[in-house]
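Below is the structure I would like to discuss, written out as structure tokens.
The complex appears here without one of its protein chains, the remainder shown in place.
This part shows chain A:
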């Protein structure tokens, strides 16, 4: 069908309609290796839907999503994860009844089949990796605490940590700093800059200050279509973007 590309992620002609309403309409964009790509846009622009489509939560009505030249649209969710795509949800999505350690351990990419999980051993490799990630996400002192009792910001970090332990090549984050304090936001930007080594990150964010801090490339979505694309500098000065999004 379409030709192989050098891009890590190539989204081409992606369309999804819900009862005739096209939430995403003939969308194409590309993510390079080691790139932080930010998607911005007004509410209802279809940002979250794009992430849903890439990770398989929503099925595309048309178009293709190629990850390292592998078509994702036909794959099941857990296969997409195994292919190297990690997804963080908008609201912190962690396991309240388990400890921080157990939350991270479940995401450790081993023993993912039923019997693999039964035979799974908590060995030194797992413990070291969990400790390493916990340090990155500032939660070393909370490992034995039930995740339920973490603050909102800490929960967001924990979920980012759960993705990091999977070591995905493409990390997708849906509003990672929403609801965070200024201090937490700063730490998150620091965290993101630390974790982009050897991986690409696709971020949805509203916080323009934060976007400026981290973005290599910005795509502006509006009504399921691309309004503008390029560096933050370029996008910021695009009159169309100012009119529908930034101007308000």
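Just so we're on the same page, a contact is a pair of C-beta atoms (placed from the backbone, for glycine too) under 8 Å apart; a residue touches a chain by one contact, two chains touch by 3 or more; residues count from 1.
Going forward, contacts and distances are computed from a predicted model.
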Original post:
Missing chain's UniProt protein name, "Urea ABC transporter permease subunit UrtC", "DNA modification/repair radical SAM protein", "Thioredoxin family protein" or "FeS cluster assembly protein SufD"?
Top reply: "Urea ABC transporter permease subunit UrtC"
Original post:
Which of A:70, A:122, A:194 or A:234 touches the chain that is not shown?
Top reply: A:122
**OP:** Name every residue on chain A in touch with the hidden partner chain.
**Re:** 55, 57, 76-78, 81-82, 86-87, 89, 93-98, 101-103, 105-107, 109, 111-114, 117-120, 122, 127, 143-146, 149, 159, 162, 166
